[in-house]
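With one protein chain removed, the remaining protein chains of the complex are shown where they sit.
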Amino acid sequence: MRITQQQISEHNKNARDAHESPFAFIGEELEKKGIDVDLLINQIAIFQVAIPSWALGAGGTRFGRFPIGGEPGNLEEKISDVGILHALNRSSGAISLHIPWDIPEDTAAIKELAREHDLVFDAVNSNTFQDQDDQEYSYKFGSLSHTDKAVRQQAIEHNIEVIQYGEALGSKALTVWLADGSNFPGQQNFRKALKRTSESLQEIYAELPSDWEMLIEYKPYEPNFYSMVIPDWGTSLLLANKLGDQAQTLVDLGHHLPNTNIEQIVATLFLEKKLGGFHFNDSKYGDDDLTTGSIKPFQLFLIFNELIDGTDDCDDLVESIAWMIDASHNVKDPLEDLLQSVEAIKKAYAKALLVDRKRLEEARESNDPTGAQSILQDAFQTDVRPLLREARMRDKAAADPIGLYRDLDIRKQLIEERGTETIATGL
Amino acid sequence: MRITQQQISEHNKNARDAHESPFAFIGEELEKKGIDVDLLINQIAIFQVAIPSWALGAGGTRFGRFPIGGEPGNLEEKISDVGILHALNRSSGAISLHIPWDIPEDTAAIKELAREHDLVFDAVNSNTFQDQDDQEYSYKFGSLSHTDKAVRQQAIEHNIEVIQYGEALGSKALTVWLADGSNFPGQQNFRKALKRTSESLQEIYAELPSDWEMLIEYKPYEPNFYSMVIPDWGTSLLLANKLGDQAQTLVDLGHHLPNTNIEQIVATLFLEKKLGGFHFNDSKYGDDDLTTGSIKPFQLFLIFNELIDGTDDCDDLVESIAWMIDASHNVKDPLEDLLQSVEAIKKAYAKALLVDRKRLEEARESNDPTGAQSILQDAFQTDVRPLLREARMRDKAAADPIGLYRDLDIRKQLIEERGTETIATGL
Amino acid sequence: MRITQQQISEHNKNARDAHESPFAFIGEELEKKGIDVDLLINQIAIFQVAIPSWALGAGGTRFGRFPIGGEPGNLEEKISDVGILHALNRSSGAISLHIPWDIPEDTAAIKELAREHDLVFDAVNSNTFQDQDDQEYSYKFGSLSHTDKAVRQQAIEHNIEVIQYGEALGSKALTVWLADGSNFPGQQNFRKALKRTSESLQEIYAELPSDWEMLIEYKPYEPNFYSMVIPDWGTSLLLANKLGDQAQTLVDLGHHLPNTNIEQIVATLFLEKKLGGFHFNDSKYGDDDLTTGSIKPFQLFLIFNELIDGTDDCDDLVESIAWMIDASHNVKDPLEDLLQSVEAIKKAYAKALLVDRKRLEEARESNDPTGAQSILQDAFQTDVRPLLREARMRDKAAADPIGLYRDLDIRKQLIEERGTETIATGL
Partner (left out) sequence: MRITQQQISEHNKNARDAHESPFAFIGEELEKKGIDVDLLINQIAIFQVAIPSWALGAGGTRFGRFPIGGEPGNLEEKISDVGILHALNRSSGAISLHIPWDIPEDTAAIKELAREHDLVFDAVNSNTFQDQDDQEYSYKFGSLSHTDKAVRQQAIEHNIEVIQYGEALGSKALTVWLADGSNFPGQQNFRKALKRTSESLQEIYAELPSDWEMLIEYKPYEPNFYSMVIPDWGTSLLLANKLGDQAQTLVDLGHHLPNTNIEQIVATLFLEKKLGGFHFNDSKYGDDDLTTGSIKPFQLFLIFNELIDGTDDCDDLVESIAWMIDASHNVKDPLEDLLQSVEAIKKAYAKALLVDRKRLEEARESNDPTGAQSILQDAFQTDVRPLLREARMRDKAAADPIGLYRDLDIRKQLIEERGTETIATGL
């Protein structure tokens, strides 16, 4: 299943009429403000968001899972699915693998397949939160923080193995998410668990190639419901600082307590030069893993606003941070969900690029909150969809990715190819 | 696997020495306050908490599940497990079945088996949140609230069938928990979904035997993460009021937004004569389904305080409400967890019975919050464990249920009987 | 201090050039979709938001208050301030008084003054959460729920008096917000407090003119921090149902526990025909009382989406609900803050009007959450500012209300008139 350039250009031809007037309008408006529209479109175009290999099937909850049909059953099919997304939006040019769900058997063939789809391999992810069939020790009571050195050693070796798979594919980062923690008061010695985790990470870090980064994720709860060993950004930063320059913090938008000001955390980590990556999703209650931008689009804009505020060079920003979607698709077609997520991320990014930073800084310096709010709203209220569409069309992606996906009836084709019974490995 | 009366009396003989002095002490102290200790012990003894059939195996999260071994593989084994609990504590004399996980094939034999273990059948539970293999329509997008009348009809009929199973076993209540809701803004027409739910419940209610109750559960989120059709007690009460006297609200302690004052909800429902049942568990973040009393023991006490405050006759209170545990056991042995939960519930109940209600009401009437707090603390700080132990020993249950469970190595025996591979049906 | 029509038309003349192209663009785009732009602009124009008399001075927290200068010192000055707002935006044509802060001494003169500013009197608000100098009994331990009948009687009579003031001015609703509750477990008998409240409200309701409404506000905490007598919409609805058709629930956006789905509450109350009024503000943590739309603009849009979804006639919707801002202005100029709030409310309303309801309902009926989300986003992403500006300019209000407010240096003039020491009565 592959989308042809022909299909896209036909779609775009039909879309051009409706596009022209909105694009002309926004272009003129922005130019009146002294904004270089071509530069802006280019900045939007180069922003790429990695797709995790586990996000291509239907997700679920502990209460059940409703398969969608046509889910990819192996790594090749997963790469093909990301290829469909990238063909449609030219903004999903990377895939993030999860070991052991996606162990590449023939590395060269996998790299070639990815190349054909114009994809690179983003951060690789280890898994020490589930037991595999052939595994000697269980992770029921933790992995890198486990009381038993043998279990920790197994988890350390797994992480090192993941690095090796990543090296073979050209990845440059290892993401470590620990489910370690406790469900009951008293169950875990917090201090010992943190020290053991720190020591385990040290052993993994020692094996990290010199041009790699280790991204340390944090999460306050789930799957452990009393404590997690790395519950917050403060603990992640503490660990990263002990490890060294290659260790960084990864922010997953869903991994925060109610009401957390995430954009401020982002700003602080950025200031400390310890912001390594993002996992995008959206949520109303907990780690709901909904489509990015579906619940709190303004928060997403504010996060990008902080990032752009903290950098001199947006292209550098785009390069230096690992951007990835990490969501679950319980009721939507995963591919449609991912297209909506990427679109929402890029809308937020584009709007943040439009913020008049000079005037914003003046409002701040003169303690004018009314003015500062108006300046942000000016950018947020702007309808940037024509800019994203133009960026896509210049890049030979689809004017309307979901529209074309539906017109071509791709899910139906995937089901015909793969059947309704395949279940994507992973969550 | 059954615990003999012989095993228990031996255990109790050994425990008597250590028990005597604490029980004598608390007895004297309470009698100084004019409390009838025998009456109190009797009140504690008759309090029974139902065990749901799905709580006898290891629970799990969407990230994985770690089986415990020896899990019951069928309804008979589930009844046997509850029998073990009830033998140990004489406080778990009821089992709550879940259809279709526990469809009794030979009703008479099942009733006889339960009778042997001195168990009765509590509320029966329907399931319209998962798809069964032989099911015509999917519940992916809801059940009683579904947009399609055919799906609603299927869910209505399932509930009516559950009533029939319950009647055959001697149950007197149907618990309806709806997972229906939406994951995204716009997905569901809130008003239409609520109206459809109301109409569907009406059809089920019409089939309810005249001595039954319908217990309507509420939950703010999970498995749907934007909205649930019955998110809070207000909506449950609204529906129950439209249905009639036999419809009541069921409170699950884990089904509330952060910081909710649950004891106040309990008091309001009690005042409105619409409090029908409880699902006990504990939580720190969401519907964590941890051991009751493990996280917020004071809240549990306050809930019982409201109930006793609102009644003239505690025995009647005990009878008129359906008390059930509804927890998940991700890292503990389920049977141990259930023993701890029942113990915590009865401790909270016993402490609430000790509150000096006359003085409390005086403190309230004279607006003396310092005094009111002291009166509650007087009861809460009292060590009631000897009272619970005495109640158990008088009832030929074990002085130390978990101690005996471990001494007899029951889990090991269950594993030998059933193997390590059985997985309890359900969550 | 009054803004002249001359000042406004000059301002608008200068603004017209920049306005023309955006307005022409959006007009054409909407007409392509079959939307009647003139009708839409009219719908936007007639939407009026009442200004509460206490929101015209600097607010504060328990940690302090930083006065702004030029605050209105009496009712006349408050009306004058609302007059400024209404002249600037023609969308704030009502004022909501608070008794006893705003007792009108000469009713006829006050009505005439309001008429000059083209203002009407919205709901009147009672205050039983503070003690006044001449008050016989203290509200320290409650008012309508107090244990002492004499205190309740005093609070009942105050509310009846407030109705009388309201009648004299032409108000048609009484808003009752109760701070009653408790700070400590045990302090209050929940059931008795609720019954006493219900009985007290009954006595007030008996005095309500037949064309009035009683709006019952709810709030989960603050100023009481363990329980509030009317903590949630369920309790408010319970009370309103006992009272009768003229009693309705009032939703204050800041009065909810973390993560509450407010738009669903709005839909349920609307379905039950019990949604009487709104207090607009925004918040990130609790009852933060920030500028409406400054934190969660998408939630505001979703709320209006529910309202419009539930009505056949938007003009009727606008008329039948009491819309009021209720915010605190700790660091902004209150008048600027109110202008921003009204603007944000009308933006959300305008966007919600743009939702393609036919297609939305189709997406819902076919269980297409991706589609439903796209349809909402289509409306939300639209830049409606030219529509609001056009509505204002047609109505002889300012193209840019805050811009003109600043150009005319109104705060400076108010300080010159009133000094820096005046403190607006109330919060």
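Which chain is which? They are A, B and C, in the order written, and residues in each are numbered from 1.
In this section, a contact is a pair of C-beta atoms (placed from the backbone, for glycine too) under 8 Å apart; a residue touches a chain by one contact, two chains touch by 3 or more.
On a predicted model such as this, the values are computed, not experimentally measured, just so you know.
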Open item on the list: One chain isn't shown here. Among A:144, A:201 or A:267, which residue touches it?
Closed with: A:267
Task: Residue of A:21, A:235 or A:381 touching the missing chain in the full complex - done: A:235
Open item on the list: Considering the complete complex, identify which of C:235, C:291, C:305 or C:341 is in touch with the unshown chain.
Closed with: C:291
TODO: Give the residue, chosen from A:100, A:258 or A:403, that touches the chain omitted from the document.
DONE: A:258
Task: Chain not shown: contacting residue from B:10, B:28, B:245 or B:365 - done: B:28
TODO: Go through subunit A and note every residue touching the omitted chain.
DONE: 140-141, 147, 182-192, 194-195, 220-221, 226-227, 231-235, 237-238, 257-261, 263-264, 267-268, 270-272, 298, 302, 305-306, 309-310, 360-361, 363-367, 369, 372-373, 375-376
Task: Residue numbers in subunit B that touch the chain omitted from display - done: 21-22, 25, 28-29, 258-259, 261, 284-285, 291, 294-298, 331-333, 336-337, 340, 347, 369-370, 373-374, 380-385, 402
Task: Residue numbers in subunit C that touch the chain omitted from display - done: 59-64, 66, 129-131, 138, 140-141, 179, 183-185, 187, 220-223, 225-226, 258, 283-286, 288-291, 294-295, 328, 330-332, 427
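Operating definition for what follows: only the chains that are shown with their structure count from here on.
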Open item on the list: Quick check: which two chains are joined by the most contacting C-beta pairs?
Closed with: B-C
TODO: Report the inter-chain centroid distance for subunit B and subunit C in whole angstrom, where each centroid is the mean of the CA atoms.
DONE: 43
Task: For subunit C, residues contacting two or more additional chains - done: 258-259, 261, 298, 369, 373
